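Quick notes on the structure that follows.
Only one protein chain is missing; all other protein chains are in place.
Should a chain be cited, it is by its letter among A, B, C, D, E and F, assigned in written order, with residues numbered from 1 in that chain.
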Amino acid sequence: MEEFGARLLDGSIIFAYGAMIISFALTVFRLLCGPTPADRVVALDMLALLGIGFIGLFSISTGEYAFLDVAIALALVGFLATVAFARYVYKRALDEHHKHLPVDPGDGA
Amino acid sequence: MNSLILRTATPLLAGLMLLFSVYVLLRGHNEPGGGFIGGLIGASAFAIYAIAEGLAAARRALVVQPITIAGTGLLLAALSGVVSILFGDAFLTGQWWFPSFAPDMKYASTVVLFDVGVYLVVVGAIAGIAFALEGRE
Amino acid sequence: MSEMAAWLVVWPIAIPLIGASIAIVLWGRPNAQSAIGLIAITLQLVASLALLGHVWTNGPVAMSMGGWPAPFGIAMAADTLGAGLTAAASAVALAILVYGLGATDIEHRRAGIIPLLLALVMGVAGAFLTADIFNLYVWFEITLISSFGLMVLGGRREQLDGAVKYAFLNLLATTLLLIAIALLYGMTGTLSMADLSSKVAALPDDAPIETIALLFLVSLGMKSALFPLHFWLPAAYHTPLPTVSAIFAALLTKVGVYSLVRVFMIVFPESGEIAREAMAWVAVATMIVGALGALAETDIRRVVSYTVISGVGVMVGGLAIGSELALLGSTFYVIHSIIVSAALFMAAGMVARAGGGTRIAHLAGLYKGAPFLSVAFLISGLSLAGVPPLAGFWPKVYLVRAGLEAGEYAIVAGVLVSGFLTLMLIGRIFALVFWREAADGGHAMASSYDGGAILKGALGALAALTFVIGVYAAPVANLSARAAAELLAPDAYIEAVLERPAQAAAPDSDSMEASR
Amino acid sequence: MLAATLAPFVLGVCAPMVRRIAGDQVGWVLAVLPAALTVYFAQFLAPVAVGETLSFSTEWIPALGISLSFYVDGLSLLFALLISFIGTFIVLYAGAYLKGHADLGRFLMFLLMFMGSMLGLVLSDNVVTLFVFWELTSITSFLLIGFNHDKSRSRRAALQALVVTGGGGLALLAGLLLMAQAGGAMELSTLLADGEVLREHPWYLAMLILVLCGAFTKSAQVPFHFWLPNAMEAPTPVSAYLHSATMVKAGVYLLARMNPGLGGTEVWHVVLMVFGGATLITGAILALRNTDLKLMLAQTTVASLGLLVFLIGIGEHYAIQAAMAYLFAHSMFKGALFMVAGSVDHGTGTRDLHRLSGLGRIMPFTATAGALAALSMSGLPPFFGFIAKEWVYKGTLDGSLPLVLTAVAITGNALMFAVAFLVGFKPFFGKPSDTPHKPHEGTLGLWIGALTLAVLSLFFGLFSNISESLFVGPAAIAVAGHTMAVDLYLWGGFKAPVVASIITVAIGALLFWQGRRASDALARLIDPLWGPDKGYDQFIDAIIALARGVSGVLQTGILRRYMLITFLVLAAAVVLPQLFDGIGIAFQTPPVDLLVWSVALLTLGGGLAVVLIRSRLIAIMSMGIMGTGVAFIFLLFGAPDLAFTQLMVETLSVVILALVITRLPVFGSDHRGPLQVARDAAIGVAVGGALAALLLTITGAPLDIGLSTYFGERSYTEAFGRNIVNVILVDFRALDTLGEIAVVTIAGVSVLALYAITGGDGADETTTSDADKTP
Amino acid sequence: MNLLVVNMVLALIWGVVTNSFSPSNLAFGFVLSFLCLWLVRERFDQHDFYKPFRILRLAALFVYELALSGYRVARDTLSPRMEFRPAIVAFPLELESPLGIMLLANLITLTPGTLSVDISTDRSTLYIHAMDVDDADELRADIRNGFERRIREALE
Amino acid sequence: MESILAILVGLLFAISVYLLLSGSLIRLILGVFVLGNATHLLIFVSGRLTRESPPLIDKGLKVAEAGIANPLPQALILTAIVISFALFAFLLVLSRRAYRTLDTVDTDAMRIAEPEPDAPPMRGRDV
Partner (left out) sequence: MIDLVAGIVILIGALFSLIAGIGLFRLPDIFVRMHAATKAGTLGAGLVLLAIAVDSQDIGVVTRAIAGLVFLLLTAPVAAHLLGRAAYLSQAELWSETSIDELAGKYDADGRRLAGTPTSRLQSETDDNANLG
């Protein structure tokens, strides 16, 4: 049982790394393709979540729990970044709402 | 930002972040962390607070101007370095006390004071910069 | 282990640091800040003079920060060069601060000029006194960030324009310095300059060390405004408040030059052939380009900016020659230049105020209207051109002699030609701005402004100092001679820094314990 | 001796004060000093006459081997006496000439300072001290020429004199230092005592040329002769003193002084004779071409200086005596004539020769002085000028090409003869003419000097043995560097020199008779020609054009160019040494480590996206991704503190950037064309590649981790912390951290400063908020 | 009163986190939490006192719903043909306290197929995006009887 | 391991140089950011790399084990990161302020402090 548990743990860690890398690639696709700025922000938020998972895995696989704090920090700052970007999108949306000004052509589609 | 959800969640989150920041500051001597990282987390807390509640509320929360906090931190760090002259040591030599009345406290030292100074500087300066950016259009 | 004397190395940075922090705590109270600033700089001057006196009688002195001996900890150390420059910088900073208090209105002081000035002075003193190369980078950054703040203080258009160029280029320079330091650490595993001295000497003088030496030359050359990396200086120095320009001109490039001297005399005394070769040519080009730039300019503050550059060329020229005589000349020139650059920018500020602008074409009549200013400007300018018996003459004599002795004729020619161009420049400026009457195309003087007692006092003090050093040159000459000798034989400095020179690698912990 | 040299400076500084106290009598008060100095120097006449030399030395800068050492021999004593004696009268004269002028005090200050400089120059033994005084004469002369600074011509003349003599001075400095280097001593007396060492040194030619540059510019030798006539913009006392009697002779003094050391070689002879002769003729012709009294005198001064150089160049027995005799004579008659010209100007309001005549009755003293001085200048017996001219011909006839040299001398002297009569006689004879002022004789101060000097010209001619034994003889011996027999006399029999004199007088008289016609003819001939005076302007313009060109190329005002040059330099610095010295990269194929590879790719991808993607939102996000990638790298390689910090910092940077960028207009348009893109990318790759190669080379070798081992051993035991990185930050290297938090705090302060004052021009220190900008 | 409890809870959390329940450490944790709370004091004045027991019950519900949510999202995401019908539904709030509304909105977001988009300015309506809606009223009723009721109980 | 990261460092430097050579304020800021990261990585690699053993002294030990990651470069990088961050923040604010005042983000158009020379120079004789 113990041995099986250990093997399962090792296996799931490897699987988890793989899953996260795939998920990472898919998220990056969303980040690059948008189409809306909000989509990109969602993708970024997702990347932060993946990062937390990634650090967690790394922490377990090395047994070095010092890295856990980094994951927590990422949770904190990931939230901060998302709020900031959400605000960015929000403010731009508000601007459009009442000014109907042309938007930065670089963004959006 | 005009969001009930954010504004209601923020005090809790900011409080948590502040607590975590002090925790990170204090255990930095033995585990990853320290004044700088703690300070950044603390500053993030104020940033969130400012985004949610507005600049005025964030300023009220800090009571004094952010730059004063930073100045105090710098002064604290500098003085914690100068103190060693009283003990005949070189500049920035750590002075340690091992108080017997609070054994689990382990020690108090100028080194910790120094790190607290770092923390205050980072919180004050980063918050100051963020506030300045928010405040001026 | 740390007698009170060793604290003398610390006070020139600790005092302005504490002063700056108190001034920041007192944010928004400009008068209190001004008082703090005056007290701090005065105390710093006292401390650095005491340090200089101590070094003069007892030789280099060092203190290991936190009691951790170099190369493990950071040592602050002063030899004659470091202590002398600190004292000079401190003295000039005091004059500039006084000038600033007289010239700057309450709004600018409320905006933080005092803590920024204190921080700048601290950064400069730190750079002069540190014996650790990474720590040097930190002092550079302090100097840099406070100069950013000072640069933009006032927020006028040309200030922001100048600040953008200044900021990006200087940031690049300090980053390159950091890269060079990192690579040097990667090769030697140490950061103390005293330790690097022997470690670098043990390495073969091949591509990596040559490249690192060149990287130091490029980064510090940029900080010193050496051709062709000097662009940031004429782009920005004329834009801030005159007080700020004065302290920039007095101190910033000098820190770069000092560090070049330190690095190339202690860390790379034998290596870095390519860098040294390049340095000689670069120095000559800098002298000439600076002098020509000044001649081409039509704005009096930009003219003065360019003269700073040509001075940098002269100082680095001495380093490139590298002989005792040459280093003597360079050291003397640095001290001279600290004073004169500040005086010229102060004077330029007063000229702009009195003449109602900075365009040379439109300035006129100041000889009659502001005679004191005229004399002070002329003395400073002629000293810059190396006219005897002013301070700027002596370094020139010694650099020319050293260049002839070493066969570095290009440097000799550079010194002489740039001196000639500067003389021509000062003559022209004096004729146009001071002598000329409004009728000849210049504007009439805007007011009967002569600067007032405080400004005149500060400027007069520096001009008088230039004259006194020129006539009674022995003290500064002796100091420079000692500094040069110590640079060529840095054993005492190295021993002071390392405390116990022989034991570098991991001494046993008991003895360490005892020593703390 | 030091006190004697410095006294004029001290008194000079007090002059404006004395003026305030003494009012218009200031000249009389101040003249006491030069008079006392004359007496002081006179006491050395006796010892020097018997061949003694005196040295005085005070330490100045011992560390540099520079002392204030003075040396009194025949040459320096002659000069010192001339300076102080003529100076006495000049001070008197100036007091009278500028009576009531607001800046008289300042003028006398400069004048006295000049006197001190000149004394120091001729008495200095130390080469550096000599140069110090040399330059001081240039500066004081600059201030004196520009005294009438409201006139553009004055300013130009002052600047011109400064540029020419200052430039020559720098060459002189190099020359003197070369001499000191070559001869191994700083004292002239030592250097010149063993001239062979200098003459045979490989640097001989260099030092000669450099010293000659100094001397020729100062003494207005062709082609530098143009500045001296322009300097006549100065008030006449200046012209009389600086530009005839003293300063311009500094160059001659220098050549005479150097003669024992540098003289006697072929180059020396040829160069001095050619330049001196050319100057003599040029000056004399230009003198005749002019009609302004002062300008004519100035041009004859140029000619005389040429003659002196010419004689020193010949360097033979009589030539040297002639040089000293002529120098002595010239100082007296030219000083007198300048003062006369000034008095005439002062009394009539004009200096135009054609407008002046018949003043003799109205201005008797001035006229007498003028006539006597002119007679001496024209070289007629029994004036001392005659003796000097006779010796000149002795000298030329003694030289290597006697006929040519004599012909040159005769030409020059004949021209000067004509000028002497034009200046000294013409204004005072004939019918009184119409002048701007009603003519009147000046006060005592205005004519006493001229008259004294003129009378002395006669006196020394009559008592030639006095001049011989006390003045010319010792000076000539000093110049020659060895003893020689000097015997001056008025009449030595009807020999070749007398014949030459007669020819001179004949031609001179002819020219005087046809003065006006000669002048007009010369004007037609010369004026259209290009001259070095125009050349000077062209030179200045060329330098300024060059300066603007250089600045225009370098200082473009465009940050992109600055960056480009900076990176080109950087690329050269990191690429070239590795290219030439060879790279020692030990490239190990990296192990296949999926984590490291993917994290590295993540970082790189983020970085590339920053460059490639044009949406600002994605660019910022990519920046964040890159930063996160770096954090992960830190994490993978055992640096949790770093990863922690990097994550926080990178996020806060992104957040702040997002805050800022909302307010920036559009994502910065990158308007680089394809070529520029390729160029910039190439520079980037070169820098990056070279740094990577360097890093690989360096990391290929093992690292000494002694420092870290030390920290690991003491972190817990002595600094009570288990996190070594943190202990380094707060204890082992706490000073770095202290500096770091100072940076952070000051960044906060700087941001506040940036916002504190928003663009108002209400600042006290108005700097470039220029009234100029409005056209 | 209210703040004091929160303060004590935070002090306890401090004890847990720092792994020491000694009096001095708890005292320090108390002071620390006090300072942290003091900084954000403004927002606490309006809060109601809530009971730990009901909070636990709410938490249990939440965990249950969360597990469910995972399953449903996985199903919807992975199903080859996307056969769900999203909708944005207005939910009239009965809760009045900001804390309650916030909790409700967050729980809704964290649970299956629903996502709080915004709250009307007058706090009367919560707009919810739901992933698969057949009948909007049924959704409203579920929330009303589930989360909203439990939150009201917990916060009363 | 060093080789991968050394190449990465080189590429990041290349990217930052390319960005810094653009004339746009925003790209310059991005370039500074990349430059900072590249430099920190360079310091890291210079101190040599050790996988997965942070420089912490485990509980129960008094001195650090052998083979831990080199702590000194980490401390240096921390200092450098903080400093870069402070400067970066200032640069950002400066850029924004410069934009608001100068009304452009194109550095080529920033010619207030160093305007095109407008007047001909004063000639030699015009003194």
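Some notes on this structure:
Everything that follows uses one rule, which is that a residue touches a chain if its C-beta (ideal position, glycine included) is under 8 Å from a C-beta of that chain, and two chains touch if they have at least 3 such contacts.
Not measured: the values here are computed from a predicted model.
Across E:V6, E:L61, E:L93 or E:A154, the single residue that touches the chain missing here is E:L93. Chain B residues in contact with the hidden partner, per the touch definition given at the top, are 1-7, 9, 12-13, 16, 20, 53-54. For chain E, the residues touching the chain absent from view are 13, 16-19, 66, 69-70, 73-74, 76-78, 82, 84-90, 92-93, 96, 105-113, 115-125, 127, 129, 131, 133, 136. With the whole complex as reference, residues 1-2, 4-6, 8-13, 15-16, 18-20, 22-27, 29-30, 36-39, 41-43, 45-46, 49-50, 52-53, 56-57, 59-60, 65, 68-69, 71-72, 75-76, 78-79, 82-83, 86-87, 89-90, 92-94, 96-98 of chain A touch the missing chain.
By our rule, only the chains that are shown with their structure count from here on.
Any chain bridging chain A and chain C, meaning touching each of them, is among B, D, F; the list is complete.
Touching chain D and chain E together: B. Taking each chain's centre as the mean of its C-alpha atoms, the one that lies farthest from the centre of chain E is D. The greatest centre-to-centre distance from chain B, using averaged C-alpha positions, is reached by D. Counting partner chains per residue, chain D has residues 152, 155-156, 159, 540, 544, 548, 552, 555, 557, 559, 563, 616, 636, 640-641, 644-645, 648-649, 651-652, 655-656, 659-661, 663, 666-667, 690-691, 695, 698-699, 703, 705, 707, 711, 713, 717, 722-723, 725, 729, 731-747, 749-752, 754-755, 759 touching two or more of them. Looking at chain F, residues 20, 25, 28, 42, 45-48, 52-54, 56, 72, 76, 78-79, 82-83, 86-87, 89-90, 92-97, 101, 107, 110-111, 113-114, 117, 121-122, 126-127 sit in touch with two or more other chains.
Across the interface of their complex, chain D is touched by residues 17, 21, 24, 28, 31-32, 37, 40, 44, 47, 51, 54-55, 58, 64, 66-67, 69-70, 73-74, 77-78, 80-81, 84-85, 87-88, 91-92, 104-108 of chain A. For chain C in complex with chain F, the residues that touch the partner chain are 134, 137-138, 141, 144-145, 148-149, 152, 155, 157-165, 167-168, 171-172, 175, 178-179, 182-183, 185-186, 234-236, 238-239, 296, 298, 360-361, 428, 431-432, 436, 441. Residues 28-37, 40-41, 43-44, 47, 66-67, 70-71, 73-74, 77-78, 81, 91-92, 94, 96, 107, 109, 111, 114-115, 117-118, 121-122, 124-126, 128-130, 132-137 of chain B touch chain D in their complex.
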